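What follows is a structure written as structure tokens; I'll ask about it next.
One protein chain is absent from this view; the other protein chains keep their places.
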Amino acid sequence: MIREKLAHLVFALAASVATLTAHAESGWNQLNMTQGVTHISREIYHLHMRIFWICVAIGVVVFGVMIWSIVNYRKSKGAVPDVTVVHNTKVEIIWTIVPVIILVVMAVPAAKTLVEIEDTTKTELTVKVTGFQWGWQYDYLDDGVMYFSRLDHHSDAARELLSGIDPESVEHYLLNVDHPFVVPVDTKVRLLVTGADVIHSWWLPAFGVKKDAIPGFVNEAWFKIDKDKPGLYRGQCAELCGRDHGFMPIVVDARSKEDFAAWLKQKAAEQKQAAAPGAAPATAAPTAATEERAPWPKS
Amino acid sequence: MAEVLTHAEPHDEHDHKPHGWRRWVYSTNHKDIGTMYLVFACLMFFIGGGAAMLIRLELFKPGLQFFDPQFFNSLTTMHALIMIFGAIMPAWTGLANWMIPMQLGAPDMALPRLNNLSFWILPFAFTLLIGSFFVPGGAPAGGWTMYPPLILQTGAAFPMLIFAVHLMGASSILGAINVIVTIMNMRAPGISLLRMPLFVWTWLITAYLLIAVMPVLAGAVTMLLTDHFFGTTFFTAAGGGDPVMFQHIFWFFGHPEVYILILPAFGIVSEVIPTFSRKPLFGYETMVYATASIAFLSFIVWAHHMFTVGMPLAAQLFFMLSTMLIAVPTGVKVFNWTATMWKGSLSFEPPMLFALAFLFLFTIGGFSGLMLAIVPADYQYQDTYFVVAHFHYVLVPGTIFGIMAGVYYWLPKWTGRMYDLKLATWHFWLSTIFVNVLFFPQHFLGLAGMPRRIPDYAVQFTDWNMVSSLGGFGFGLSQLLFPYLIWKCVRGGVPIGNRAWEGAHGLEWELPSPPPFHSWTTPPSDAVIARGAAH
Partner (left out) sequence: MANAHATDSNAYYIPHGSPWPIRASVALFAMMLGGVGYLNDWAGGWIFLPGVVLLAYMFFGWFSTVIGENQHGTYNLQVDRSFRMGMMWFIFSEVMFFGAFFGALFYARVLAVPWLGGEGVKVFTNFILWPQFEAVWPTNGPAHVGGLANGVFTPMAPTPIPAINTAILLTSGLTVTIAHHALRSGHRGRLAVFLALTFLLGFTFVGLQAHEYGEAYRDLGLRLTTGIYGSTFFMLTGFHGLHVSIGAIMLTVIWLRVLRGHFTPNRHFAFEAVAWYWHFVDVVWLGLFIFVYWL
């Protein structure tokens, strides 16, 4: 899309000096929001670009007039003030109305997208996500699978104060976990997000999802990854949650429906064995409650 | 005019103002108190800025170089609290103390003893706050927003934080009461509300905001205190409370607060631009109404800081729309300032330079604010460096530049001497260049996915963080020029007359420089007002 190319150009210009020294995988060209791999994340990206361009346009006009005045009405160039220009109802009305119209143009698509995002019906898989100090717990309510996900040990060693380990040498420094969150692509996955101790926030840029994990309350969020986009996606906790807030990343491992089903089956089996008697009902109990009162058609 | 002088001169010989330390500690004089406020603010700006420098130092490259993450969070938290409550708000009150009586033809502030109290609370408040660095558990590290449950994990610093906030609140409320009463009751005959300079207008509206929201903050932190020590459950679900309830109460204070920080800057810009455009402010009355509507709207947008907490759809839509609306009156102001320069006769002394930078850079900050208001997009921006970039654009080249413009505008009036214009121009250019190097890359970092409030980051964020840090050090060092400049001016500046700037209008310029101990011992004559007043 030509506009995005332009966008990148503008950003790149802003970064031109830097870009000269940029090498392939460097951060210099990390300038804009990701388009992500879900319908919603793309919608959000386009919203973002639309507002951005509107603001650029307004900026060009407003700054243009300012610069024009600064250049042309200098005392040093013998400009004499026209003290009669102190009020003009007509233009003042115009520059009140026009912004209102612009705002409407921004608000309408934003509202549309928001309504889409808030529609949590017709989900096919429900996972309870619990943030704790400092990691994430994933609980596949309907399948009795539950596990924890923490910063992987390479990053964990390197991030110690004066560890002497060069972060560059650690792959996916601070963005890697021991047990990724496994989900199927092309499936509307519902997250039930909550917190165990303090508020955290589950953020995955590529899905356009950020939801606060609030102790004692459950928030809903959902995503549906493109069929052709399996792979690893990385995010981070996005609410200050104490000392290691910077060290509780999120990694999603998106697999094809078949692979996911297989994984889930095997994982469930493992956990059945591992689980001491009594543990299973514990996770089952809320599930039962959910099933009988659930207001959505279950798959 | 003359009569004022003849009244003032004999006065100075046998005035009864206390001398030595009493002059300051017992002071009931608006100028002395104003000076104390400004000095205090400058000191806090450097301390808060020092913390910022440490933040930028740790963030210069990935991997933890210097600080434990907990201490880093303390730096972030204290940086914000010190800058907002210690640097900017006292700076505004200091300017209000100095200028409002002079601009209204009043002898002093309306309630001089109260005035002294509202200043002298502050040093104690900040002793408590900054002292918390040295107690077990370290300074508060929950962010300046103090969200529970996290903030309840603070160590011995917790009650110090709460009581410090109580004291700051008390100080601001008393200060605001004094400003309102002064404006409503001390105007010289002939100065109707709509003849007041815009700095006075914006401060009046700011004072209303202060009185309305500071007590709410006090209430919020009181609930934190009782939740922590006395077993209440305002913010605990198990007891029927809700952590998010704190966020609503806090932001009901917090959003008006950010306009408290910017409105007086609007006022100063509205004084400086006409002066150096040699042309009256365009649309004076619209400016007043625009300011009022911004203040009104600021009460109904608070939840735009909480789009990710999981609010009902209707609430999210409402807060998105109300927030976007604020762009309209703010826009009106930007356009009026531009129209004031249109067909003017501009010259570019330091106050004007800072005002112009304000015009451009605040607008950029406003644009990013507007982007943040778009709920779906905010899901991606929220709690990233994009937000950090937004609010530093409105706070640093916005508010701080506004304060700089004000000080450079009125310093000659206060001291009776002109400062080093060349050096001040240097201060301007260095600040303006570095502030952009410092904060513009943070837009990229945020969009690329770097969360805020983290001491260490993934390697792809390295490059722009280095740029930002270098900009930070540059900006910080440039600020050292500022106190040096003032000191130099007070020592050996060139004496100047009543009217420091050719195009300056306003009652303050009708007084001698420096003004007599009691500004307008007799109200200005109609002739003086006609020459001085805004309209």
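Residue numbering begins at 1 within each chain, and the chains themselves are lettered A and B in the order written.
Here, a contact is a pair of C-beta atoms (placed from the backbone, for glycine too) under 8 Å apart; a residue touches a chain by one contact, two chains touch by 3 or more.
All of these numbers come straight from a predicted model, not from anything done at the bench.
Undergrad: From the touch rule at the top of the page, work out which displayed chains the omitted chain touches.
TA: A, B
Undergrad: Which of B:39, B:237, B:292 or B:437 sits in contact with the chain that's absent?
TA: Of these options, the touching residue for the absent chain is B:237.
Undergrad: Out of B:218, B:372 or B:407, which is the one that touches the chain we can't see?
TA: Checking the options B:218, B:372 or B:407, the one contacting the hidden chain is B:218.
Undergrad: Using the definition of touch stated at the top, determine which of B:74, B:93, B:116 or B:153 touches the missing chain.
TA: Considering the complete complex, B:116 is the one touching the chain left out.
Undergrad: Per the definition of touch given earlier, which of A:69, A:149, A:194 or A:271 contacts the omitted chain?
TA: Reading the full complex, the residue touching the unseen chain is A:194.
Undergrad: Can you name the residues of subunit B that touch the chain not displayed here?
TA: 7, 10-11, 15-18, 22-23, 25-29, 106-108, 110-114, 116-117, 120-121, 123-124, 127-128, 135, 156, 158-160, 163, 166-167, 170, 173, 176-178, 180-181, 184-186, 211-216, 218-220, 222-223, 226, 229-234, 236-242, 245, 248-249, 252, 310-313, 518, 521
Undergrad: In the complete complex, the non-displayed chain touches which residues of subunit A?
TA: Residues 128, 192, 194, 216-220, 285-286, 289-290, 293-295 of subunit A touch the chain that is not shown.
FYI, only the chains that are shown with their structure count from here on.
Undergrad: Measuring from the mean C-alpha position of subunit A to the mean C-alpha position of subunit B, what distance in angstrom results?
TA: Going by mean C-alpha positions, subunit A sits 32 Å from subunit B.
Undergrad: Which positions of subunit B touch subunit A when the two form their complex?
TA: So the residues of subunit B touching subunit A come out as 62-70, 73, 141-143, 147, 149-150, 153, 236-238, 242-244, 277-284, 286, 308-310, 313, 316-317, 320-321, 324-325, 327-328, 331-332, 334-336, 338-339, 341-347, 356, 359-360, 363-364, 367, 370-371, 374-377, 379-380, 382-384, 440, 444-445, 447-449, 451, 453-464, 467.
Undergrad: Inside the complex, what are the residues of subunit A that reach subunit B?
TA: Going by the criterion above, the answer is residues 11, 14-15, 18, 22, 25-28, 30-34, 40, 43-44, 47-48, 51-52, 55, 58-59, 62-63, 65-66, 69-70, 73-76, 79-83, 85-88, 91-92, 95-96, 99-100, 103, 106-107, 110-111, 113-115, 117-118, 158-163, 165-168, 172-175, 197-199, 201, 203, 205, 208-212, 214-217, 219-220, 235-247.
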